[in-house]
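Removed: one protein chain of the complex. Kept in place: all other protein chains.
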Amino acid sequence: MTNGMKWILLIAELLTVGSALIVAINPNILYSAVFLLFSFLGIAVMYLFAGADFLAGVQVVVYVGGVTILILFAIMLTQWLYRLKLKDIGSKFVVPGVVLALGLVPFLHRGLTQLGKMVQAAPPEKMAEFAASPKTAMIGKALLTNYVLPFEAVTILLLGALVGAVWLARPKA
Amino acid sequence: METGYISAFWFIVVAAITVPLMLGVGALLRPKSIPTRRGTQAYECGEDPIGSAWVKFNIRFYVVAIIFIIFDVEVAAVLPVATQFKEAVLSGSAGFVFAEIFLFVALLVLGLIYCWVRGDLEWVKGVTQNAPRK
Amino acid sequence: MPVNSALFAQSLTQWTQGTWFASVPIWVWALVSALIIIYMLALPFGGIATYVERKIAADLQDRIGPNRVGPLGIFQFAADAIKMISKEDYVPPGGDRFLFNIAPVLVVVGSCAGFVALPLGQYLVAGDINIGVFYIMAITTIIAPGILLGSWASENKWSLLGGLRSAAQIVSYEIPVALSIVPIILISGSLQIGEIVKQQGWHDHFWNVFHNPFTFISFFILFVGGLAETNRIPFDLPEAESELVSGFNTEFSGMRFGLYALGEFVDVFVMCALVTSLYLGGWQIPFLELDKFWVTLPSGLIALIHVSFFLGKTFLLVFVVMWLRWTLPRLRVDQLMGLCWKGMVPVALFNILGTAIWMWAFKGQSMLQVVSGLFSGGGGSH
Partner (left out) sequence: MNLLDFSNSIEGYLLVSSILLTLGIFSVLTRKNAIGILLGVELILNAAGINFVAFSKFHSAAIDGQMVTLFIILIAAAEAAVALAIILRFYRLKQTIDADEASLLRN
């Protein structure tokens, strides 16, 4: 991987983290939703660099094209409560939230550096080869062999979610 | 990583730069604007705007988006399976792949039928076409 | 032959062997191809399309149309561009400046970035990404949030209603579009557009639209769905002039509106090019394959012929889009949703099943192959 590519990945990671930060702390819920979109895009680029090309596509189609639109609709339907100020940080959990978040960071950092060392000590032989290979066919084969049952289960779950969500959102008869 | 994505990256960058570029050229060329009260008013057919611009809207939009996201996700999940179908047909073992695709279509049809029967696909509920006026 | 990643890469490596061209890194070619395609194909297309559309409209209504600027009014689009650039730049003071500014960026990026995966000719593709179709589906979904946010930021009732309609319409018609891409993937076993087009040669499947009766139907579903996704008449409810005074771009003036309009036309082009590539054989020439032709032509000429066939088919579809605009009345919003969910989605699902059964029954052969197999004595020539 050339240095230019690594720069792109670095920018994508910074975009992801920076947007996520705005999602968490911006008092305006609409801005949070917009920056969540950018965070999703950054994650898609990260997937791409980890050799998950099909997943990057799924990420964009499902999250950017689907979930973001749904969230924006929900915000726009309920916004008049907030009169566009939408200041909604200030629940009683702020202090525990900050404490928990700050407490998690060293814990996670320690865990991940150890994991990283373990993984980096023994990198898989075919890593570069695996990352460069197209994944659509591999995922298709996996969905037809090892993952048939989960796939069908998820399909049925989605059907259930459709029925339930539509029932919940239905306007009064 | 595939080199095609380098092109995609540059396309996105060039397209994104185009917007401020064109607006910037305009900012250099055009005469200075003097905003007036009428000019900066929200356009409502020339009348003074009434109430907030952020109106409440029909919840139908939302129901449609929910149906969409479930269908979208299912299509995204079936694409990799679909790419395996041709190979399976040519090697004479298409039965299993076909069963999976059939199940996918059947479940989507089931969901669609549910929404249809319960009237979620009607935009205006409770109004039948050509209903006599009373 | 390895898949080319940069424009003209194959021809370039032949022509430039030993010269300094050969040492130019790949990302420079990628950048050059991006600049060429966006600034010399996409945006000029958007500009000229406005002129052509007005001329076609005039023809259909027995008028003359633009005829003042240059011969036949051909420089009308340049005049329009100058007008738009020099107009007052206006951001609604009560609206949301940040969202108002990023909305056009999302729309333009979503429409222009689709060009990457579209093969203009056999070896002429900016980046033949191996999830090509899916990539185009993914990148064009950015347009819907862009329009929605722009309309929200405008502080205008018409804009908000138009943006909501537009988002609901785009997401609804995304489903029939995606579902009518699935038969093509069943047939070709790949998401890569270059590969899909390659399989549509005269000695192979021929055009996918004639592969079997079901793909013939799903071609129309894809085309109509594409019309709706790009907010074209008869699906232009989001910008209905008569009820929403141009809908989601009411408050966008000058070049901001120009960028929206450009984005829309570029999106129309991408949609038509996608339909061409998936169903009408892309750069393939009907009844003929140039590399198997008895005359060996220079590779540059072959490339030129391929590109002209691709653009010819695409522009034909674009012409149909414009023709429909001045022929059909606008749909009502309940009819719009009804057409999508009660008409096109069930038929598209039926097409997937039908194509799968056809593939299974005839071992993946197309109609023409089956018929020619019958005439040649039943010997499977596949």
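Going in written order, the chains are labelled A, B and C, and every chain counts its residues from 1.
Definition applied: a residue touches a chain if its C-beta (ideal position, glycine included) is under 8 Å from a C-beta of that chain, and two chains touch if they have at least 3 such contacts.
These numbers come from a predicted model, not from an experiment.
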In the full complex, the chain left out is in contact with A, B
What residues on chain B make contact with the chain left out of this view?
-> 59, 62, 66, 69-70, 72-73, 76-77
Taking the full complex into account, what residues of chain A touch the chain not shown?
-> 1, 3, 6-7, 9-10, 13, 16-17, 20-21, 23-24, 29, 32-33, 36, 39-40, 43, 46-47, 49-52, 54-55, 58-59, 62-63, 66-67, 70-71, 74-75, 77-78, 81-82, 86, 88-94, 96-98, 100-101, 104-105, 108-109, 112-113, 115-116, 119-120, 123-127, 129-131, 135, 138-139, 142-143, 146-147, 150, 154, 157-158, 161-162, 164-166, 168-169, 172
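As a convention for this text, only the chains that are shown with their structure count from here on.
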May I ask you to sort the chain touch graph into line, ring, star, complete or other?
-> complete
Pair of chains joined by more contacts [C-beta pairs], A-C or A-B | A-B
Chain centre separation in whole Å, for chain C relative to chain B (CA means) | 16
Could you state the distance in Å from the CA-based centre of chain A to that of chain B?
-> 19
Could you please state the distance in Å, as a whole number, between where the Cα atoms of chain A are centred and where those of chain C are centred?
-> 29
Sequence positions of chain B contacting 2 or more other chains = 2, 5-6, 9, 54, 57, 60-61, 65, 67-69, 72, 76, 79, 82-84, 115
Send over the residues of chain C in touch with two or more other chains.
-> 27, 129-130, 134-135, 139, 152, 160, 164, 167, 171, 174, 191
What does chain A use to touch chain B in their complex?
-> 1, 5, 8, 48-49, 51, 53-54, 57-58, 61-62, 65-67, 69-70, 73-74, 76-77, 79-80, 84, 131-132, 134, 136-137, 139-141, 143-144, 148, 151-152, 154-156, 158-159, 161-163, 165-167, 169-171, 173
Could you pull out which chain A residues touch chain C in their complex?
-> 4, 30-31, 34, 37, 53-54, 56-57, 60-61, 64-66, 68-69, 72-73, 76, 134, 136
Interface with chain A, chain B side, in the complex: residues 1-2, 5-6, 9, 52, 54, 56-57, 59-63, 65-70, 72-74, 76-77, 79-84, 96-97, 100, 103-104, 107, 110-111, 114-115, 118, 120, 125
